[in-house]
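Inspection log for the structure reproduced underneath, given as structure tokens.
A single protein chain has been omitted; all remaining protein chains appear in their positions.
Chain lettering (A and B) follows the sequence in which the chains are written, and residue indices restart at 1 in each chain.
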Amino acid sequence: MATQHMHGLGEAYKRKEDARFIRGQGNYVDDVQLPGMLYGDIVRSPYAHALIKNIDISAALAVPGVLAVITGKDLDAAGLAWMPTLSADTEAVLALDRVHYQMQEVAFVVATSRYAAADGVEAVEVEYEPLPVLVDAKKARDPDAPLLRPDKKDRQPTNHIYHWETGDRAATDAAFAEAQANGIVVRQDMYVPRIHPAPIETCGCVADYKAATGKLTVWMTSQAPHAHRTLFAIVAGLPEHRIRIISPDIGGGFGNKVPIYPGYVCAVVASLKTGRPVKWIEDRTENLSSTGFGRDYHIHAEIASDKDGNVQALRVHTLADHGAFDAAAQPTKFPAGLFHICTGSYDFKHAFVEVDAVHTNKAPGGIAYRCSFRVTEASYLIERAMDTLAHELGKDAAQLRLQNFIKPEAFPYRSALNWTYDSGNYEAALKLAMKNVDYEGLRREQAEKRARGELMGIGISSFTEIVGAGPGKHFDIAGIQMFDSCEVRVHPTGKVLARIGVQTQGQGHETTFAQIIAAELGLSPDDVDVEHGDTDTAPYGLGTYASRSTPVAGAATALAARKVRDKAKKIASYLLEVGEEDLEWEPGRFYVKGAPDKGKTIQELAFAAYTNCPPYLEPGLEAVNYYDPPNLTYPFGSYICVVDIDRGTGQVHIRRFMAVDDCGTIINPMVVEGQIHGGLTQGLAPAMYEELAYDANGNILSGNFQDYLIPTSMETPRWETDRTITPSPHHPIGAKGVGESPTVGAPQAIVNAVVDALSHVGVRHIDMPLYPWKVWQVLKEKGLATD
Amino acid sequence: MIPGSFDYVSAQSLPEAIALLGQYGDDAKILAGGHSLIPLLRYRLAAPAVLIDINRIDGLAYMQETDGMLHIGALTREADLDRSPLIRNRYPILYDTARNIADPVVRNWATVGGNLAHADPANDHPATMLALGASVVAEGPAGPRVIPIDEFFTDVTFETTLQPGEILTEIRIPAPTERSGGAYLKLERKVGDYAIAGVAAYVQLDANGLVTSAGIGLTNVGPAPIKARAAEQALLGKPLDEQSIRAAADLAEAASQPTSDTRGPAEYKRAMVHTLCTRALRKAAERAQGGAA
Partner (left out) sequence: MSKHTIHVTINGTAYEDTVEARTLLVHWLRDGLRLTGTHIGCDTSSCGACTILVDGKATKSCTMFAVQADGRELMTVEGLEQNGQLHPLQEGFHEKHALQCGYCTPGMMMTGLALLQSNPNPTEEEIRVGISGNLCRCTGYVNIVKAIQYAGEKMREAQQSPVAAGEGGGE
């Protein structure tokens, strides 16, 4: 529980990992080249829903360089045509009798070159019989809807996957009845569109099975190598100690690299079959069309308030579109992830949330794109609903929030949906943001502009995040408790090698985790090297996603380093011939109380551990910690967005965006700021640009980077950032994690701003993405469209 | 995304390129900038048996004003247009157009000739050339011929009046008169995208500020690039004031035939033609009267 500045923490160390990347010497999966390596490529369905009548691989086998074509039937013989998902469903590896979404995997071609594999894919002939397509989630439970999953009709006879609910329905309904009679009730329907994390590096692997040793090595774009290893062992029936997963350098994850994809399984099978390494790297079109998407929530939210704007109750119903297989990657006990954080930063007395999930003829997924397990959806709904309440009441959006914030003295705060928030000071964050943008001045400007017919909007988002999954009692991935780990080994000359159970995809762990250890031991981060990603050497961890690395593995790292320091103290006591109680610590050194000249540096103690170790201690100086967090952590922030709308085109120009974030103790402010810039850009994107769109036949309309609109430097605003610091009381260094906060907080700030610009003519909501044509249609409808 | 196989030949001269085109006919495609063609090959949406690379032909990339005409070699790269002081100062409508095409790296290779010959209604130069009253030079086995730009595009997507065996070699644009000005405005969802709609407007005024000549071209709002003739006609003899601009914009909107797609509903695109035409004409007027570039 640290509140003071610690040596190494809070300093903007330049990143250690940069050295190889700036030289173009990163080692990404597609850089791996092994002797005799083969290439795999996938035959995919052009239909969203169809029976497979026949697969003819003869022409493909005749293509020069093609060695094998694996089909669903081949996998079925080995019991591998279907695999379990992380959400208690099964998913086809290669389609057997039917396909369920466009671009679903149908066959795997293995060839001696990338180009021959592509030619082989072209030559496979598949005969399909199209079936009726279901893409509208709202129609999935209609009596005449096609049954998409006859394979599990015994246990799930319709397209309805699950109903999940939490909260106190009766108390909530009563509060709404009261508000209906004596207060105010607002309702808002909101769609959070399907989007795709689209890291610039797509997914892929190199699978290398060596028959002589029985060892399978897989270089893999994996955010969770250990979990993947265990899953491979269970699914493929291979002994786990003979599976080695290596996540080398990963070019961005954002949740895209958490699921196990058919391509990985096929590459492993192909390597087992051919005895040679097999590389499979998907292209961008495959990535967007078939790998784990995010969002696709149809939300109906209601707030019950008294007539002065004090919120009483929240009621939410959501329809979740999971695509053809429920492969959402979240802790198993929470099928809707952490969606029930949706009471947000506000003191709701009662709340009730229900989620119904359905299948459609679209790719599987749901939890990805920096979402913290559905917190993006949750935060969006509450911030939009609060603004709707503000506009209905004629109250300023900031005032309504300040009035309803959970007060600082209420922490630890138990929400109406049973989360215990660790710490927060929402008022301080919002007031800082307001001050930084001169909020009063902006409102005056808005009034002046409005009088002249100019459309300017100010949007606020005061979000509460929930990350750091999580306490093993409640949080598991495929049954594995969500602890994390760190192993610290100090060499005789006082240099450190540490290994962690999480996996960076750009978050800077080689630097930030070195800083944690450096702070605990009084070293320079230059003397601490951090490794991860190789399951043969790294301690077991659950990986990096949902902003859990700092809260969980960061805690493990601090505690492992403290164990090292504790042992060093024993050695110091021995060498200095005093009791441990007579020793003081300053960064890098133990010294005798009252005789500060008598001391031993950490380097001297490390050397002694190997050369002059107390006879009652084991030699060496290392420790490992597996950390089961006592709670999640709750970063928060307030964002303010200022927009101007072009009345001639509907284009939204973001004039200003101020982001105040609070992630508790900051390990490296430079890294934190970078995470915020990137996260904000991935919050801008869903608000205004990105959408995985489908037509009525299930054809994907945005399956490449021409049509899936990733913001460039021109669309991205000049982000402004600021911080408050409210440490987590239960975390060893008070840190909460930050990576996803900006993506959680930003979209609604932008949408709120655009709606605010039009609130004076009665507009209450516009669904994302805020394409110019959508905004223009509203302008037209309200008589505000000009040239 | 791996292309299918093809044979490749690099032409060293224009006669050689023409001969090769004659030899291979429909089996061949010209490779110039390649940034429209190569993505098609990677998706295997086009599968020519032969690619004839014309990038090594000398003397097809230039920008020169002579005899009252701007001559642009067909292999001139968009980046060169973007960086040329001649273009920026004397043909700002072309500068507007070039810098809206794709992105700066693509513009290093994309050619003006290719942007026209590919005849994609979503490409940007066609509208501008229609507005400028340009012409193109085509060379084939029978020698060179000049084609006025409004006879170059047909109303069929990806189709031009180039004869088999002909290569576009030059674009010719009349030099500006004393009171002329134009602008190209492109509305796009993000940088690098094709236009939701684009409008090129070019006017010449007499000493009294009345329009003596007007050209209006529309991007990506029909199966082919559109010349908004009625809108042009309506401007003749009028001052470029808000009233005449509105009348022209109404007619330009009426001339557009957009379809609804992920860039927007047809109704929106038509309205954007109106907005962009209005704004392009205002800007053209400013430039014609010697106002800010």
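The criterion applied here is as follows: a contact is a pair of C-beta atoms (placed from the backbone, for glycine too) under 8 Å apart; a residue touches a chain by one contact, two chains touch by 3 or more.
All values reported here derive from a predicted model rather than from experimental measurement.
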item	value
Chain not shown: contacting residue from A:Tyr128, A:Phe513 or A:Trp719	A:Trp719
Residue in contact with the excluded chain [from A:Asn418, A:Thr537 or A:Gln706]	A:Gln706
Residue among A:His677, A:Arg764 or A:Lys780 touching the omitted chain	A:His677
Contact with the hidden chain (one of A:Asp31, A:Asp97, A:Asp767 or A:Glu781)	A:Asp31
Residue ranges of subunit A at the interface with the undisplayed chain	14-15, 17-26, 28, 30-31, 33, 114-115, 198-202, 249-252, 254, 283-285, 505-508, 670-671, 673-682, 704-706, 710, 712-714, 716, 718-719
Residues of subunit B (touch criterion as defined above) contacting the omitted chain	1-10, 31, 34-35, 38-39, 41-43, 51, 53, 55, 79, 83, 102-106, 108-109, 191-192
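The rule we apply is simple: only the chains that are shown with their structure count from here on.
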item	value
Residues on subunit B engaged by subunit A in the complex (per definition of touch)	1-2, 4-5, 44, 103, 187, 189-193, 196, 246, 249, 262-265, 268, 271-272, 274-275, 278-279
Complex contact set, residues of subunit A against subunit B	114-115, 118-119, 122, 283-285, 648-651, 689, 693, 701-702, 706-707, 709, 711-712, 714-715, 771-773, 776-777, 780, 785, 787
